[in-house]
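Just passing along the structure, written as structure tokens.
Take a look at subunit A:
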Amino acid sequence: MTIVMQAKGLVKRYGQVVALDGSDFELRAGEILAVIGDNGAGKSSLIKALSGATIPDEGEVLLDGQRVQFKSPIDARRAGIETVYQDLAVAAAMTIAENLFLGRELRREGFLGRWLRMLDKKKMLAESVARMQDLKVGIRSMTQAVETLSGGQRQCVAVARAAAFARHVVIMDEPTAALGVKEGNMVLELIRRVRDKGLPVVLISHNMPHVFEVADRIHVARLGKRAAVLNPKKISMSDTVAVMTGAMRPEDIPAECLAH
Partner candidate 1 sequence: MTGKLPPLATLGPFIALLAACTFFASQSDRFLTGGNLSLVLQQVAVVGVIAIGQTLVILTAGIDLSCGMVMALGGIVMTKFAADYGLPAPLAVLCGVGVTTLFGLVNGLLVTKVKLPPFIVTLGTLNIAFAITQLYSNSQTVTDLPPSMTALGNTFGIGGTEVSWGTVLMLGLYGLAWFVLRETASGRHVYAVGNNAEATRLVGIPTQRVLLGVYVMAGLFYGIASLLSVARTGVGDPNAGQTENLDAITAVVLGGTSLFGGRGIVLGSLVGALIVGIFRNGLTLMGVSSIYQVLVTGILVILAVAADQMSRRGTR
Partner candidate 2 sequence: MRQPTRIALATLLLAPAGFAFAADAPAIGLITKTETNPFFVKMKEGASEAAKAKGAKLLSGAGKADGDNAGQVTAMENMIAAGAKTILITPSDSKAIVPAIKKARDKGVLIIALDSPADPADATDALFATDNYKAGVLIGQYAKAALGSTPAKIITLDLFPGHPVGAQRHNGFLKGFGLAAPDAKSNELGKAAEVVCMADSFGDQAKGQTAMENCLQKSPDVTVVYTINEPAAAGAYNALKKAGKEKGVIIVSVDGGCQGIKDVGAGRIAATSQQYPLKMAAMGVDAGIEYAKSGKKPSGYTDTGVTLIAAKPVAGVDSKDVKTGTELCWGKK
């Protein structure tokens, strides 16, 4: 089983506060890895270090075995890591197709594209339709404005955008927060399909039922370190919460509950 992304001994300090205190991380090919942790556990700092939003003070990040140093989110994107942010980062007044290709627009062939820098709107539209169909997202028209969509549909657009352009990893920050039951399930389905296409997914979530529904392994962040990696098929939800809050110490976790 291949390790796609790895981090060793990440340290990040904000003044006096130590957000990451030698945290490790491991993401395997073809899996959905949920990252959970209480507030202040170092969960978001870890994700920021992986997605290029912050630069760790110590430690290293490896992608496909190679050491990488991201100085900005754009570096991470160029390395093939896509992030779905909590507030979605979509331009609501623009169409789905435009949002999908925002920042990576396709230009027309030849003179029109090179000299007049004209966009190939037809091609972008066709590609958007294809990608969405690929992920079985049921939105009828790619030319409607994102603001006309429901919350769950918008989330799908953001996820589809990440999945469309990611080459290695997709990171999702609280994708089902603020969604109703039906819409939340729709997004979980989509996340599964992303994994099934061969893209590993890092999923940050507070929603335990959702975590248990889709995750293959669960990374528990606590006090700036990786406390444990759990197997959702063996451990119970309440025990997981206990590990997260520290009520259950990592050495007390039964062997079969740990993920191997």
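The working rule: contacts are C-beta pairs under 8 Å (C-beta built on N, C-alpha and C of every residue); 3 or more make two chains touch, one makes a residue touch a chain; residues count from 1.
In picking the candidates, the idea was that all candidates are chains of the complex that A comes from, given by their letters.
As the structure is a computational prediction, the values presented were derived from the model and not from experiment.
Student: Given the complex, what touches subunit A, 1 or 2?
Tutor: Looking at every copy, the candidate touching subunit A is 1.
Student: Tell me, which parts of subunit A touch candidate 1 in their complex?
Tutor: Contacts found on subunit A: 73-74, 77, 83, 85, 87-94, 98, 102-103, 105, 107, 116-119, 121, 140-141, 144-145, 147-150.
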